[in-house]
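Omission of a single protein chain aside, the complex is shown with its protein chains in their original locations.
Per-chain numbering from 1; labels A and B assigned in written order.
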Amino acid sequence: MTRRWFWPSFALPGAGWLILLFLIPTYAVVAVAFGTFDPIFSTPVPIWNPLHWQFASMRSVLSGLEPGHAFWIVFVRTVGYVAISLAGCLLIGYPVAYYLARHARRTKGLLLVLLIVPFWVSYLMRMLAWVGLLLPDGLVNRTLMDVGVISAPRAWLAGQASSVVLALVYGYVPYLILPLYATLDRIDRSVLEAGRDLGGSPIRTFLHVTLPLSRHGILAASVLIALPMFGDYYTNDIISNSPRTSMIGNQINLFFQGGSEQAVGASLVIVLSLFLAVLMSYYLWITVRASAETKESLL
Amino acid sequence: MHPRERPTSRRQFLIRAGVVVGTLTGADALLSACGGSAKVAATTTGTGETGVLMGPGGIPLARRDHPVTLPLYSDNAAIDSGLNLEKGPLNLFNWSAYINPAVVRKFEREHNVKVSITTFENEEEAIAKLTGGNAANFDVWWGTVDYISRAVAGKLIQPLNHSYLPNLRNVWPSLQSPYYDQHSRYTVPYTVYTTGIGWRTDKLKKAPPDYANPYDIFWDAHPYAGKVAILDDQREALGMTLLRRHIYDINTENPTLINRAEKDLAELTSLVNVKVNVNDYTDIPSGATWISQAWSGDMAGAWNYLPKGVKPTVLGYWSPAEHAETQNDMMTILRGAKHPVLAHTFLNFMLDNQNGLENLSWNGYMPPLTACDPNTVISKGYIPKNLASTVIRESDFKKGVTIDALTTKGQSLWENAWSTFKAG
Partner (left out) sequence: MRRVRNWFANPWGQPRALGAITWLYMVWSIAPVLIAILFSFNNGRSRSVWQGFSLRWWWRDPNNSVLHDPTLRGALEQSLRLAGLDMLIAVPLGVGLAIGLTRWRGYGAKPVNYLMLFPLVTPEIVMAVSLFLVFDHLYNVPFGTEAQVLGQVTFSISYVVIIVRGRLLSVGPEYEEAARDLGASPLGAFRLALLPLLYPAVFASLIVVFALSIDDFVVTQYMSAGQQTQTVPILIYQTVRGTATPALNALASLMVIVTLLSVGLAYLVYRWASRAQPVTSSGALNEIAALEA
């Protein structure tokens, strides 16, 4: 019966590509993390057979993760930055998404375009823009001095955690607003009208109707930007470039681009991935559930 | 919701999260139990004869007082003499911005070949790209002392045929048979440099030479917080803290010393918010950095980056008269080189006195050639007078300490210390 294999055969090239270049490489990370290394060059030698795996690198990573040790410090700092940046993104992004979804009738088109534009501007270009502004003789320092807030130029680009968090918020907030907007836009206006008809004030309607209905959207959007933020290393390298503000991505990058202990780097990647797997699986569950609901509503 | 989908309640989600956390914290104990006998692949470390450390591959680690003759292997022979030049293109694998493009073009014109340059940012990256089956893509590779024995043991580079290298006689006598490669079997020297301190003379109240121990300036630089930098190189940065404490064996593998070095550096992070980069040659001229650990060549070439109207006298460089950290880089020919005769010719070309001087004028690094003595170099304007301290004499070279190769275990110690420092 050719029909049974007709449609799946369309998917074969794409699926094959992903298996070869996504699935198997994931296993390669494990094989290197639990592998050994070439005695002459200290380059890693992956071990593909699970029966022969060596755990020395993973053990050193785990001992570095004990409270007080190097990896622990970086991990805690990374979680802190992501949490604060996420809060900042939500504080800024939710009102904007809300305004766009529920109001802004005449200017909606224009605002949507303005919202989408940063998407298509390269992340690094946006960081470049901020570096130009935060240089010692840049606009930020000059404006603050003119206004009188500070008396001497501040070194925003030298190991300041505040600069890194600001850059993360600036960089990731567009990725939060769009899905939030999409969620809020889907909320039926009649539900809100019902809330008002039943006597709620605008604030109560928001707190008891809109916010709960958008709860899934907020969670999904938060996960959507938290995941890449955890692996971010270039923001810190560009905005601060100091060990004081290094994130877990910087440590991983150090072992691959600037070191010879790739097995330790691979072990770190595994730890990070396990940590993120919880977040990832929740996001996937939300997505699959949402698309299943969409499918049902179309049938 | 379709019956096939299993809903996850909040409770299950939290339990799942807890399991992951529990797994991670329990994993260490678990792995210790079952992976207790895990060994890193056997390395030939340990001491050989009379305290000389053995490096990977069975080649002793070279030190100034223990010169090493690199072995020749039967399956890695030098090319024959008297062969013809290949057509090219010649492929160079070099540090970025380390060779004068004008000199490369001169070679292209002289021999009617094309030259292509691929660059790398650090030695580990270079090794990774050379051992992944890519070595055959390059002909000439710029190596450093600490990696040469590995490259030979791993049969990465081929022995040189000196019949193609008559200009070797231009090299300083003491470097014609250097301690790390006696009889220049595999390498020819490229540049010599010291690592010291570069600074802005117009910004500092007290310059490094004014200190009893000039390295102390980094730890005394609170007024200049945010304008202090060290090199983004684990051996250089950690090594400096050892030199500051008058420990001149910067190739030590003593864990106590290495850990203390890391702690010293970590102090700098909190004291002066130290920057870690290799931008000294642009940051000091531009004023973004006022004090930096620097390579002599970087400071010598830094005057090219000064903004208009700023005199070269604002640049200062110091390295100690005794036990200065001196280094030389070298050129090698890769074993699978497709154009070995051309590669030899290129090496010979770079050993020519005039070409060496032209290279110096662009990157600020001194070639160890007989024509490059301090008087010539300054009188001909290759290096500004106030940066005479960046000129290396052969006698200086003999008094210095060098970054040499480590055993695998030692390498790992240094690397862990560096990653701890970089974690903040």
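Just so it is clear, a contact is a pair of C-beta atoms (placed from the backbone, for glycine too) under 8 Å apart; a residue touches a chain by one contact, two chains touch by 3 or more.
Keep in mind that this is a model prediction, so the values were computed, not measured.
A.B. asks: Touching the absent chain in the whole complex: find that residue among A:Leu18, A:Val76, A:Ile150 or A:Val191.
C.D. replies: Spelled out, the listed residue whose C-beta touches the missing chain is A:Leu18.
A.B. asks: Sort through A:Ile40, A:Ala56, A:Ala155 or A:Leu178 and give me the one touching the missing partner chain.
C.D. replies: Checking each option in A:Ile40, A:Ala56, A:Ala155 or A:Leu178, the one touching the absent chain turns out to be A:Leu178.
A.B. asks: Per the definition of touch given earlier, which of B:Val52, B:Ile117, B:Ile247 or B:Val310 contacts the omitted chain?
C.D. replies: Going through B:Val52, B:Ile117, B:Ile247 or B:Val310 one by one, B:Ile117 is the residue touching the chain not shown.
A.B. asks: Extract the touching residues of subunit B with respect to the undisplayed chain.
C.D. replies: 93, 96, 116-120, 128-129, 132-134, 137, 277, 279, 282-283, 305, 307
A.B. asks: Can you list, in ascending order, the subunit A residues touching the missing chain?
C.D. replies: 2-4, 6-15, 17-19, 21-26, 28-29, 32, 44-46, 92, 95-96, 98-100, 103-104, 108-109, 111-112, 114-133, 135, 137-139, 157, 170, 173-175, 178-179, 181-183, 185, 196, 202, 217, 220-221, 223-224, 227-228, 230-234, 237-238, 241, 249, 252-253, 256-257, 262, 265-266, 269, 272-273, 276, 280, 283-284, 287-288, 290, 294-295, 298
Rule of thumb we're sticking to: only the chains that are shown with their structure count from here on.
A.B. asks: Find the geometric centre of each of subunit A and subunit B from their Cα atoms only, then give the gap between the two centres in Å, rounded to an integer.
C.D. replies: Going by mean C-alpha positions, subunit A sits 35 Å from subunit B.
A.B. asks: Within the complex, which stretch of subunit A touches subunit B?
C.D. replies: 36-43, 45, 54-56, 58-60, 62-63, 65-66, 70-71, 73-74, 77, 136, 155, 158-159, 241-246, 250-251, 254-255, 257-261, 264, 271, 274-275, 277-278, 281-282, 285, 288-289, 292-293, 296
A.B. asks: Could you pull out which subunit B residues touch subunit A in their complex?
C.D. replies: Listed in rising order, the residues of subunit B that touch subunit A are 1-2, 5, 8, 13, 16-17, 20, 23-24, 27-28, 31-32, 34-35, 38-44, 56-57, 121-122, 124-125, 127-128, 131, 150, 153-154, 226-227, 232, 269-270, 273-277, 288, 408, 411-412, 415-416, 418-424.
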